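Here you go, one structure.
Here the complex is missing a single protein chain, while all its other protein chains stay put.
Right after this comes subunit A.
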Amino acid sequence: MSDRRRINGPVGATIPPVSEDGASREVAGSRGGRSRPPNAIRKMYLKTGVTPSASGSAYLEIETSGRSGVSGLKLSCTVHGPRSLPRSSPFSPHIILSTHVKYAPFATRQRRGYLRDPSERDLGTHLEAALRGAIIADRWPKSGVDIIVSIIEGDQDRETSKTQGDESWDLMNALSGCITVASAALADAGIDCVDTVAGGVAALVSDKGDASPSIVIDPIPSEHDRILAACCIAYLPTRDEVTNLWFKGDLPASDTELYTKLVEKGIQASAKANRVLVECLGETVG
């Protein structure tokens, strides 16, 4: 028996019409293009000590790409601890790190739920690997620290109505931001590290105009036609060590030089982000 009291919508799903005016089509067609030189990262704003109740905190904002409708990355990180572990937990000779990365429900084009989804858990694991190499863990036996990164605004182009497969690449940009902001927050909390770790991304992109693919650092997926491969690196500059390496893409194995170059550029991007980080921490101290 169907419901006759209310006026119901059609049974099947319908798709609302989307009108595409000429201007937006043109923008989507040309897709902007990169305005920076290939080895320049976007400007970033970093500030520590933004959350008074946490023992350490930091806020990171990365510049938008200059086009309207494209949002930059906005991250906030809080560090709680080091604090003693509960009595019930087993003895640990090292500090126990727990990292949480969460997109705000409104951060991306598609709404995210309040529960962490697998990709966010995955980012948390990457972040933990990156930070664990930097922290001098044996100075705090029997203690734990919580590192919580919330992504307030994802790095996404809202103008383009079409999905372009950017999201999997966006994760890399988000991770590099997470590493940098978490490192600043750890320093703010006064947790000893061997060095400040910062994240950097490099990508192998191919654009319509160019014949051969080129390597750029800090890529914005919507500015390029295709991203062939990308890598995100967490790097300790004074020790010249990599704590986390995440590479994704499709490269012929015969050409390892391409891969080596990509990693080199990733390290370069990370070193640039590290300069901002060190300057910000210097301001706080001075």
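The rule is short, and it goes like this: contacts are C-beta pairs under 8 Å (C-beta built on N, C-alpha and C of every residue); 3 or more make two chains touch, one makes a residue touch a chain; residues count from 1.
Definition applied: contacts and distances are computed from a predicted model.
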*asked:* Not counting the visible chains, the remaining one has a UniProt entry; which protein name from "Glycosylphosphatidylinositol:protein transamidase, GAA1 component", "Ribosomal RNA-processing protein 42", "Elongator complex protein 4" or "Tubulin delta chain" does it give?
replied: "Ribosomal RNA-processing protein 42"
*Per the touch definition above, residue among A:137, A:202, A:215 or A:277 touching the missing chain*: A:137
*Which one, A:181, A:216, A:234 or A:281, makes contact with the chain that was left out?*
A:234
_On subunit A, where is the contact patch with the chain that was removed from view?_
15-18, 92-94, 109-110, 116, 118-119, 121-122, 124-126, 128-129, 132-134, 136-139, 161-168, 194-195, 226-228, 231, 234-236, 239-254, 256, 259-260, 263-264, 267
